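Missing here is one protein chain; the remaining ones are kept as they sit in the complex.
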Amino acid sequence: MTTHSHPHPHETLPEHDERLGYYQTMEIAVRELLIAKAVFTADDMRRAVEAMDARTPAQGARVVARAWCDPAFKARLIEDGTAAVGELGIDMGETRLLVVENRPGVHNLIVCTLCSCYPRMLLGLPPDWYKSRAYRSRAVREPRAVLAEFGTVLPEDVAVRVHDSTADMRYLVLPAQPPGTAGWSEERLAALVGRDAMIGVTRPVL
Amino acid sequence: MRGHHDMGGLPAGPVERSEHDHALWEKRVDALMLLLSAPSRRLLRVDELRRNIEALPPDAYDRMTYYERWISAIANTLLQRGVITADELGRKMAAVAARGKDAP
Partner (left out) sequence: MSETATLAPRFAPGARVSVRRADPPGHLRTPWYIRGHVGVIERLCGAFANPEELAYNRPGVPKQPLYRVRFRQREVWPDYRGSAEDKIEVEIYQHWLEPA
């Protein structure tokens, strides 16, 4: 399946320029019916969308930077990711977080072959490519080729570990701290950590 | 039989790296899922949504976008659970289409 590109205007502009698609109509209809039945309020919906907008990869980057600066936190993060991110105010809900650490000799990559499970609380909404047929099919079978497409070429002596998120766990890659950044502040370190490094398709660079 | 969604290991082309900003309606689908599955409401489970998505015919699964699949699954699950009826959903969709624009 190729990634579907949306010819939509930016989401803050009113969507009055085009006829509504069938599924867009369905969304409106379902929402209005449920509000009329008092299942939730329009305000609940608005707040849920705002909460979603507030979730960006910056959350995950904070966790990574903290782990780089605080070895005890890092140990707790790896032992029990859910509890550790809870210390930073991140609530994993009914899923559990498993943090997998990139080390010399080991590089981790996350995929959900069956649907698109993703640690939204830490990274926000997943990118289209993560949900695509190409990524979901190939990441488990030829991870090195997929990584190379993202510009990440790993030597043979670095083992690749792919994690297929099939059940209730959600995964975050803890990238290796780039050389030459010892003593940096957490904010400065967090700025180095992008979404793709926490999925595992790239590594942070200076 | 391997489900059409169960695609790990199947051949595929290069990963297309282009991304799109999520439209408001798509974020609302996501929010709908969270609101309905919340422990305080439990009007559906993510597992029911997944089952409904997996039951889509293969060509529909491939043709529909991610959020189209999810809203379709949410509607089907609510129908299955009896939270809404097919008649009221159909009538409301027709009314929305007749209005021709997004309602706040």
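Here the chain labels run A and B in written order, and each chain numbers its own residues starting at 1.
In this section, a residue touches a chain if its C-beta (ideal position, glycine included) is under 8 Å from a C-beta of that chain, and two chains touch if they have at least 3 such contacts.
Quick caveat, the model's predicted, so the values are computed rather than measured.
Colleague: Given that one chain is not shown, which residue among A:143, A:175 or A:204 touches it?
Modeller: A:143
Colleague: Looking at A:35, A:69 or A:169, which residue reaches the missing chain?
Modeller: With A:35, A:69 or A:169 as choices, the missing chain is touched by A:169.
Colleague: Mind listing the chain A residues that contact the chain we can't see here?
Modeller: For chain A, the residues touching the absent chain are 96, 98, 113-114, 140-144, 156-169.
Colleague: So that we can see where the missing chain sits, which residues of chain B does it touch?
Modeller: Missing-chain contacts on chain B: residues 1-3, 6, 8-9, 45, 47-48, 50-51, 54, 80-81.
The rule we apply is simple: only the chains that are shown with their structure count from here on.
Colleague: From the mean C-alpha coordinate of chain A to that of chain B, what's the distance rounded to whole Å?
Modeller: That pair's centroid distance is 20 Å.
Colleague: If you look only at chain A, which of its residues touch chain B in the complex?
Modeller: Against chain B, the touching part of chain A is residues 1-6, 8, 10-12, 14-16, 19-21, 23-34, 37, 39-40, 42, 44-45, 48-49, 52-53, 94, 111, 113-116, 125, 127-129, 131-138, 140-141, 146, 149-150, 164.
Colleague: Hey, which residues of chain B end up touching chain A in the complex?
Modeller: 5-25, 27-32, 34-36, 39, 41, 43, 50, 53, 61-62, 64-68, 71-72, 74-75, 78, 83-84, 88-89, 92-93, 95-97, 100-104
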